[in-house]
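All protein chains but one are shown at their positions in the complex.
Right after this comes chain A.
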Amino acid sequence: MTMIFGVPLAVLSGQLLIGIINGAFYALLSLGLAVIFGLLKIINFAHGAMYMLGALVTVVLFDLLGVNYWVALFVAPVLVGAFGMLIEYFLLRRIAGQDHIYSLLLTFGVALIIQGVLTNIYGVSGLRYSMPDLFKGGINLGFMFLPYYRAWVIVVALLVCFGTWFIIEKTKLGSYLRAGTEDSQLMQGFGINVPLLVSLTYGFGVMLAAFAGVLAAPIYSVTPVMGSNILIVVFAVVVIGGMGSIGGAIITGILMGVIEGLTKTFYPPASSAVIFLVMVLVLMIRPTGLFGKEA
């Protein structure tokens, strides 16, 4: 069997694959955070809860109404995104213009509520969701076995990330969004409905999180607390990538997933901490993050 640094190739590539998949989730989540932060200057502490809601809604829709995966892939993010817009409209809007710290604290409270209430309803043991039949099985690549679903996750996550980057950086809508955050009064003066734009942006960021949640439902255990720990990792990813950058969030996300996967192969005890260690290193060398522009 082929060995690389004393590790069988199949094991290494397997861990690498898991790393890339985790990285795809980190990328989707940190992208959502970056969109919300970059455009609204809100740190969305409820992002993990929204990711969890995406997965939970998928499972519950299936159990109650038999809604299948493909419909859920569309419906769950829309539902959760609408929920996010309600939060923006009724809560976040009231503290707009205040110190950003308050939006962090507010969304932290919101996350506690959502998570706590759902834990009481569904417990923490994890709900089961079976994969759509289409994705059962996989292909043998010779050096490793690639399950279809994992391949699908990687492809679709990358597509969504790229699409988001394209919309924000390259389209007219994106330039409105960026301009609206630069000088909202001037934009208002041009006849653009900035509050609506803000709601939509928040809703969109939340949708990205919920979309990641739907993708996660068939492969991770769906519990009300599934979002709370991944969120902190994603925060670290965002710090490493540099907060301002949308492209940076995507690249760093995948990179960190891979690094985590490699650590799991070569030195398992450090695997859950390695991203934070990388963060410390990056902070020492480049305090603004790898892709960050200003302090």
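Heads up, the rule we're going with is that contacts are C-beta pairs under 8 Å (C-beta built on N, C-alpha and C of every residue); 3 or more make two chains touch, one makes a residue touch a chain; residues count from 1.
In this section, contacts and distances are computed from a predicted model.
Undergrad: I want to check something: the complex is missing a chain, and I'd like its UniProt protein name from "Amino acid/amide ABC transporter membrane protein 2 (HAAT family)", "Threonine/serine exporter-like N-terminal domain-containing protein", "Methionine import ATP-binding protein MetN" or "Cytochrome c4".
TA: "Amino acid/amide ABC transporter membrane protein 2 (HAAT family)"
Undergrad: Have a look at A:89, A:108, A:143 or A:220 and name the one touching the chain we're not showing.
TA: Going through A:89, A:108, A:143 or A:220 one by one, A:108 is the residue touching the chain not shown.
Undergrad: Which of A:208, A:236 or A:249 sits in contact with the chain that's absent?
TA: Considering the complete complex, A:236 is the one touching the chain left out.
Undergrad: What residue numbers in chain A mark contact with the hidden partner chain?
TA: The missing chain touches chain A at positions 37, 43, 91, 94-95, 99-102, 104-106, 108-117, 119-120, 232, 235-236, 238-239, 243, 269, 272-273, 276-277, 279-280, 283-284, 287, 295.
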